[in-house]
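Here the structure comes first, spelled out in structure tokens, and everything after it is commentary.
The complex is shown incomplete by one protein chain, all other protein chains being positioned as in the whole.
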């Protein structure tokens, strides 16, 4: 509903840098590796994460486990916020709410996160997760999330924030 | 805040049966296996799940990943609901909200789920997740969750569920 | 993010009927009257509600009270669901989450609710609330909501419930 621009930032050098920071941070997340998740796109205020189906990440009926859905939605929203954060700050999820909309069944899950509003200390983000099977794509979850900026390294040396 | 009785049901034969159903369902969840999670207690309207620390389930700062916290809280709440559900019905998480209260750092996480209210079609549950290190235990997340009962007939060949 | 069509339904006779049901139900809500709220648009899966500024509905800093924001967002989402429900059924809010995004300051608040997904028993809806001052419009809240259909027959005459 909100029109967030969400232009991919890869082209500009600033965009490169942000996308690189996202990827470095992501690579350090043991759980994302365990799930087989990947960052497939990073934009200005947006982030897309995918995870292919594997037996290891199911619930009792062989669908994707809701926790996987929640995990990549949370992560996509958090990294969407990071793209708008000063480079020396961490982003932390304060809380999120997820609604499961349909069974998550298919060859992969795709979580598209975007920043709804950004403040000096808090971001509100949302994400939608779709299950993809061939050309079919079905929205299976929606989240609304609050993300905070960590205090800067030295308490408050924040040039632009 | 609500006084849910939550007596362990293991002693009674009905309790045994319910606890057994929970464990059978849990054992079929690939993700719970992948995370190394275990059901450690099942009561009437309650369920406790633990997951030991391993490198594979961290976020970028070597704490437990928030998604693990969310996963076991969601699961503990869902199985708490299952203990009050008719034996031929599945329980499904409709939605949940999780607040992260403190860094999840320690040798294991413990999620304690309980049913707040149970209706004919919907349960409201909550869970608290604590990080345990030796004798220290620190609450690191709280959830509030809506769980629905599946329609009585089983959709797709699940023998024991 | 989801593309819900949301065509205004006023033109068609079915649309008229639905809009009429929404207005009749709305008119019976004492609180909406007290707040001075009005339904300004009803579509297929959408509903827009406005409330003008009055001294009576402020918080301590003379902005619109968050509860007013929450009330019209909840109501806009609920009636959006009602437009897709069978005529003999009531819709009930199971739960919602609201994020306050900016101070709600202006001459009126506008809540735009829409159905994200509709199931047999549950709808997931969202709403955005904007504060309007002249030509300026600023999004000040976002909600994600679960709405249930009441059972077809009025349930069980509960005097004391």
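Each chain gets a letter, A, B and C, in the order it is written, and its residues are counted from 1.
The definition used in the following text is that contacts are C-beta pairs under 8 Å (C-beta built on N, C-alpha and C of every residue); 3 or more make two chains touch, one makes a residue touch a chain.
Since we're looking at a predicted model, the values are computed, not measured.
Within the full complex, the chain left out of the display contacts the shown chains A, B, C.
Contact with the chain that does not appear here is found for just one residue of C:40, C:84 or C:102, C:102. The chain not displayed touches chain A at residues 94-95, 97, 121-122, 124, 146, 148. Within chain B, the residues in touch with the undisplayed chain are 1-2, 97, 99, 101-102, 112, 114, 116-117, 124, 126, 128, 139, 142-144, 146. Think of the hidden chain as still there; on chain C it touches residues 25-26, 28-31, 33-34, 55-62, 65-68, 70-71, 74-75, 92-100, 102-103, 105, 158, 160-161.
Convention: only the chains that are shown with their structure count from here on.
Comparing the residue numbers each copy contributes, chain B and chain C share more than half of them at their mutual interface. Look at where the CA atoms of chain A average out and do the same for chain B: the two points lie 24 Å apart.
Between the Cα centres of chain B and chain C there is a gap of 33 Å. Along chain C, residues 97, 124, 144, 146 each make contact with two or more other chains.
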